[in-house]
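One structure coming up, written as structure tokens, with questions to follow.
Excluded from the complex is one protein chain; the other protein chains are retained at their positions.
Letters A and B mark the chains in the order given here, with residues in each chain numbered from 1 onward.
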Amino acid sequence: MSKDTGGSGSGAARPEWPLYEVFVRGKRGLNHVHVGSLHAPDDTMALHNARNLYTRRNEGVSIWVVRAEHIAASSPDEKDPFFAPSGDKVYRHPTFYPIPEDVPHI
Amino acid sequence: MTTQTAQAPPGADLDLQAEFDAKVAADQRVEPRDWMPEGYRKTLVRQVSQHAHSEIIGMQPEGDWIASAPSLRRKAILLAKVQDEAGHGLYLYAAAETLGVDRADLTQRLIEGRQKYSSIFNYPSLTFADVGVIGWLVDGAAICNQVPLCRSSFGPYARAMVRICKEESFHQRQGYELLMRMMEGTEDQRRMVQDSVDRWWWPSLMMFGPPDAESPNTQQSMAWRIKRDTNDDLRQKFVDMTVPQAEKLGVTLPDPELAWNGERGHYDFGEPDWTEFKQVISGAGPKNAERVERRRAAHEKGAWVREAATAYADKHSAKEAAA
């Protein structure tokens, strides 16, 4: 990747900004939730971009950004074929616990 | 994060295909790390990236009026709206990237004219009334198209659509509200609105794509649940929704065949000019070249800025590592 083309303006050199995943705390008392991703040259600019992109209708939220390549992921819920399905461990799933319909906010 | 789909050992394809089919049939979401048929992935890359490009190119017809908006309130609304479109484009590029393509590549395809976007944005916006009509008709049609896609079988796309639809309901309302104000204004303003409706009505109908009989991929896309309704169904829905709004507004939709059909319970309407549609979508629209050129110029003119930021990041991460 060419870092310094002397501003030739050529579209050929495309040093791409890395991908970041963005997590936002919508209100106090809630967890950070993954809201999407974006590109930025570094952590500081990723936070700027996340603020402008994912919280542009409100203030006062907390944002985490992390380079996508730094996220280690397992995907049992996505039934990755290389893993034994976790569907047999039904107690892990909230639907295992029947809740009467008139109980609010569960 | 790994964005590739899991590689299956030979012979496992059938099981995987069956599992994928069952998941889609049960209206569950397919996530990026799941196995998916190559055709599904390719079709989605095309669908999502064209949608992203449409948001980005779609900033221009209205963006041209931000600087001249006739009140500060309209100026702020329009700026916020065009900014939303940039945001929507970014959400969608992010969704496309989970399919293993990268945004720089998609941008390159757009500015080299190798990938399409919604043909509607190749028409010029000639008066400020177009800002209102684009909001009302073009965003109205977009919403008809997009709301069902909140249930797309592909998780990242469905989630992006939920966010986008929620934001876009404001877009359509601001357009209609502007037109109501203009219709209450001077004779001149009412003429501007009618003229704008005359120009945008047919292109809006074309936003739903060719008639079902000429849309060969529809069946497959519907089976995959990445398209939830046919072009003609959505077009009908849009017409049914829009006609009463036009009456309320006091404008005439430029279609002599438009009439309520009590038997069908729907409005009958005329056939758009599909020859024009094909010309515009294949790049011969009044504004194709200009729209793409503007994006290309911005991208190339900004190359040194992107490079500078990368160089700075490299220097400073090297410093941190050494410290």
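What we mean here is this: a contact is a pair of C-beta atoms (placed from the backbone, for glycine too) under 8 Å apart; a residue touches a chain by one contact, two chains touch by 3 or more.
In the analysis below, contacts and distances are computed from a predicted model.
Among the names given as "Phosphoribosylformylglycinamidine synthase subunit PurS", "Spore germination protein", "Phenylacetate-CoA oxygenase subunit PaaI" or "ABC transporter permease subunit", UniProt records the absent chain under the name "Phenylacetate-CoA oxygenase subunit PaaI".
The chain omitted from view is touched by exactly one of B:28, B:189 or B:279, namely B:189. Considering B:76, B:222, B:259 or B:289, the position touching the chain not shown turns out to be B:76 (whole complex).
Of the options B:42, B:151, B:248 or B:278, the residue whose C-beta touches the omitted chain is B:151.
Seen from subunit A, the chain kept out of the figure touches residues 3-4, 6-7, 17, 24, 26-27, 30, 33, 35, 38-41, 44-45, 48-49, 52-59, 61.
Within the complete assembly, residues 56, 59-60, 63, 65-76, 79-80, 82-83, 86-87, 89-90, 128, 143-144, 147-148, 150-151, 162-163, 165-166, 169-170, 178, 181-182, 184-186, 188-189, 228-229, 233, 237, 241, 294-295, 297-299, 301-313, 315 of subunit B touch the chain that is not shown.
The rule is short, and it goes like this: only the chains that are shown with their structure count from here on.
Between the CA-based centres of subunit A and subunit B the separation comes to 23 Å, rounded to the whole angstrom. Residues of subunit B that touch subunit A in their complex: 1-2, 6, 8, 12, 15-16, 19, 31, 33-35, 83, 87, 90-91, 94-95, 97, 102-104, 108, 111, 159-160, 296, 299-301, 303-304, 306-307, 309-314, 316-317.
Subunit A meets subunit B in the complex at residues 1-5, 7-11, 13-17, 19, 21, 36-39, 41-42, 45, 53, 56, 68-69, 71, 73, 75, 78-82.
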